[in-house]
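Have a look at this one before I ask anything.
Excluded from the complex is one protein chain; the other protein chains are retained at their positions.
Note that the chains are named A, B and C in the order they appear, and that numbering of residues resets to 1 at the start of each chain.
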Amino acid sequence: MATETYLNAGRRAVIEEMQRDDAVWALGEDLGRGGVFGQYKGLQEMFGVDRIADTPISEACIMGAAVGAAMTGTRPIVEMRFSDFALCAVDELVNQAAKARFMFGGQMRVPMVVREPIGMWRSSAAQHSQSLEAWYTHIPGLVVVAPATPADNLGLLKSAIRNDDPVVYLEHKNLWALEGEVPEAEHLVPLGKADIARAGDAVTIVTWSGMRHGCLRAAQTLAGQGIESEVIDLRTLWPWDRDTVFASVRRTGRLLVVQEAVSVSGFGAEIAASVAEALHHDLKAPVRRLGAPRIPIAYAPALEDRARVGDQAIIDAVLGLVAPCPAD
Amino acid sequence: MATETYLNAGRRAVIEEMQRDDAVWALGEDLGRGGVFGQYKGLQEMFGVDRIADTPISEACIMGAAVGAAMTGTRPIVEMRFSDFALCAVDELVNQAAKARFMFGGQMRVPMVVREPIGMWRSSAAQHSQSLEAWYTHIPGLVVVAPATPADNLGLLKSAIRNDDPVVYLEHKNLWALEGEVPEAEHLVPLGKADIARAGDAVTIVTWSGMRHGCLRAAQTLAGQGIESEVIDLRTLWPWDRDTVFASVRRTGRLLVVQEAVSVSGFGAEIAASVAEALHHDLKAPVRRLGAPRIPIAYAPALEDRARVGDQAIIDAVLGLVAPCPAD
Amino acid sequence: MNDAHNLDRERFGAVLTLMHRIRAFEEAAIAAQKGGLVLGAIHPSIGQEAVAAGVCGNLQAADLMLSTHRGHGHTLAKGADPLAMMRELFGRAGGTCGGKGGSMHIADFGVGMLGANGVVGANIPIATGAAHGLKLQGSRQIVACIFGDGAINRGPFLEGLNWARVFDLPVLFVCEDNGFSATTRTRDMTGGAGAAARAQSIGIPAEEVDGNDVLAVDAAARAAIAAIRAGKGPVLLHCRTYRITGHTAVDPATYRPAEEVEAQRANCPIHRLRAVLALSGMDRAALQQIHDRAVQEMNAIAVQASETDWPDPAAAFSDVQDMGDPRERAY
Partner (left out) sequence: MNDAHNLDRERFGAVLTLMHRIRAFEEAAIAAQKGGLVLGAIHPSIGQEAVAAGVCGNLQAADLMLSTHRGHGHTLAKGADPLAMMRELFGRAGGTCGGKGGSMHIADFGVGMLGANGVVGANIPIATGAAHGLKLQGSRQIVACIFGDGAINRGPFLEGLNWARVFDLPVLFVCEDNGFSATTRTRDMTGGAGAAARAQSIGIPAEEVDGNDVLAVDAAARAAIAAIRAGKGPVLLHCRTYRITGHTAVDPATYRPAEEVEAQRANCPIHRLRAVLALSGMDRAALQQIHDRAVQEMNAIAVQASETDWPDPAAAFSDVQDMGDPRERAY
């Protein structure tokens, strides 16, 4: 084990996979200077300008070109810089990358990883803060991954690069500097497997990406009050790990989903609805979601904070869930 | 009352609102020849080339130009032809139209209606069949409307055109030819109000757009078996009519959501999750969703049909809901 | 323009055969659609066959080609099996895409045909990326990307051409300019002189050519492809042609004067090539036989396609993605 930042763990994943497989390459704006957050620092020196390719400011073509390059035997890593800018390339991702394998009757595959940093990052405002993971989970053909720790960013990104279908890979901008233990040996985290970040039997908290950390802090506080929460970090949103979530909810009888994204039609709705459908009779309390209100994200901190799910909101929600139900 | 097609009802809405308000105009490809489905037939002759504007094949600019034109005092109706092509203009809709009012601190509004025909229309395949309403409901700043009848297409489109914020207006391609009674006098349907398409007390079926009709057929069949379903057509997806849905589910104790879209992270998840959260103790059976599997839509009918929610599936789901629960 | 007397009769006899086969394929498909056998929309390229034949005829088998919603001609010219294509139009088993795609999504990777596309202009970045992928792998193949005149008003046209220039990619861009963007005259919606001028402004050599003169298209494509294969980067050909049918097979296209269409019929690329071949000494009977064989072939194919089984409905759930259950939460 070594201590590594989330950012460097992702960088290491790219290096290892590029060393392992000549077909892997990365493309995006400013990659030669390390990319906008430094995720690609030094990589052009290591791998050359062909494999760490600087591109024009042409998101549609970055995405579309990756589709073509994936069809012809390479394995592109697409860097979208901010997930917000990926909105300039939705046809290319949704109508092209995601559907090609199916539309063309399985003649080929489109192995590409689309890195789209998501999330609030102090005072970045409405066009640099979004979390739209729910959208991608709705699109057949896409795998959706959202790592929350350095080790997972290493192991999931490596798995994503090896995956033969398009993967939307959502790193959280606020986690770049987060440090954590990362195995020094080859480390692969399988896609589709959740991580039980904390075990507990009072309530199941399902979360992903940046909110993992708020949930763990809240669970810590709650443990002080004798309430043991199970915190499940989904890590992969599609396919999500129903088995792990369902097993936990069967045990705890209580589900809280915590997401940074807008709650309305967020991915939390899918989890909550799935659990409500399948485990209604196991539930000791109604399922519960936490997420952002349906507002654009503001610049001024006090306003921006209204779009954040704070630790206290998580604590309150858990307390609400474990309280004896008045209606029963 | 007169009998009118869904298509002509929409056309009438445009005519009436353009007559009423000089600021209203429409832009899109081929509008001068009536638009791709004939929704604008004869309108250029009536209103001239400025107000029924033919455009280049430039979806991004159609949408973006509408944002600018809305900011400067006009009320554009954007025609996207197929909702699939709107994926070429997502930045313009989501990052610009939806957020401008908020980002700029309420200095102005963006009154525009984006018409995006959705849904399966026999053998149109993966790039001409999608229903992505869930996406838009997730985006702060957008109103989302999905009419299912000729009268609603008249009354909702008129209300949408009068709305001062961007409205994503999703007509269903398979309904163009549907005939129905339409008031001859001015007819406005308020945004945000559901329609109880059929009253019943055994189960609440919440649906919208094309699936309204399948639900009504299924309800008819079920009525023959003595099961009276309440069919609620939401009509507006954001804001959706929680009051009507909740009142119904409180009465019936059973919720089925029926949608044409992919079920995973579809808007049905939001409805099901909201009901499960709020009315858990009123439920006599678990909430239940029906929707498409997570597959692209195929061309061959037998394959395409696997993406459809058939009447029988609705009937079976209702029967499942009203059956005495084995676990209780 | 080649001199008819020096014409390579064998070669252009084969080109005529191809053009007749394309025409016959589409006429058979239109007839089949009237009979309810073609399930979705089809966009015929009748009158535009010289572009398909002139361009794709100069590609090698290993070269790649990407097309549009109006792609039957290009696809046949690249070597796809017409029976599999017809089956695809009919939504049958054994279609090029197993019935999953239909006319607008025909692809045949086996012959380097990387896909029609239902989204105007979307093939341009994909083709550019395919060329990028080839170049990264040290391949000598090239990519031809065919699109309509309407597509040059979409952003991906700019982004793709710029990209191809910046990375010096082996792409032949072909603007198949039939004058229309669906029901709209493209010139009314286009600033400036069009595709070639735009390409040149991006630093891409471009040439305009009479797209109904297959000899001219052939010569221009051959020269362009030679340059591209020599490593000179992208080239654009702007081929002016005319769409004889409506936008789709069911569009009566009443938005254009009958005389215009009649005049263009007289300019039919097949007629023109036949005339040149006749002048070069090919006899009438041989020419007639080329036509008749093509018609017979395609009519027989339509019959055969109509007798083919439907695909297994379970195929709706395959080829989606390796991870996850595509049936999850279905119905």
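Quick notes on this structure:
In this section, contacts are C-beta pairs under 8 Å (C-beta built on N, C-alpha and C of every residue); 3 or more make two chains touch, one makes a residue touch a chain.
Just so we're clear, the structure is a prediction, and the values are computed from it rather than from any experiment.
Note that the absent chain touches A, B, C when the full complex is taken as a whole. Of the candidate positions B:M63, B:A148 or B:V318, contact with the unshown chain belongs to B:M63.
The chain not shown here is touched by just one of B:N8, B:N95, B:S123 or B:T207, and that residue is B:N95. Counting over the whole complex, chain B has residues 23, 25, 50-51, 53, 55-56, 58, 60-61, 63-74, 76, 91-92, 95-96, 100-108, 140-143, 163-165, 191-192, 236, 238-239, 274 touching the chain that is not drawn. On the side of chain C, touch with the chain left out of the figure occurs at residues 153-159, 161-162, 164-166, 188-193, 197-198, 200-204. For chain A, the list of residues touching the undisplayed chain reads 29-30, 32-33, 36, 54-60, 84-85, 88, 122-128, 263-264, 289-296, 298-307, 309-310, 313, 317.
Keep this in mind: only the chains that are shown with their structure count from here on.
Distance between chain B and chain C, defined via averaged C-alpha coordinates, is recorded as 36 Å. In whole angstrom, the spacing between the mean C-alpha positions of chain A and chain B is 29.
Centroids of chain A and chain C (each the mean of its C-alpha atoms) stand 40 Å apart. Multi-chain contact residues of chain C (touching two or more other chains) are listed as 95, 97, 99-101, 105, 117-119, 155, 320, 324, 326, 328-329. The set of chain A residues touching two or more other chains comprises 91, 95, 102-103, 140-141, 238, 274.
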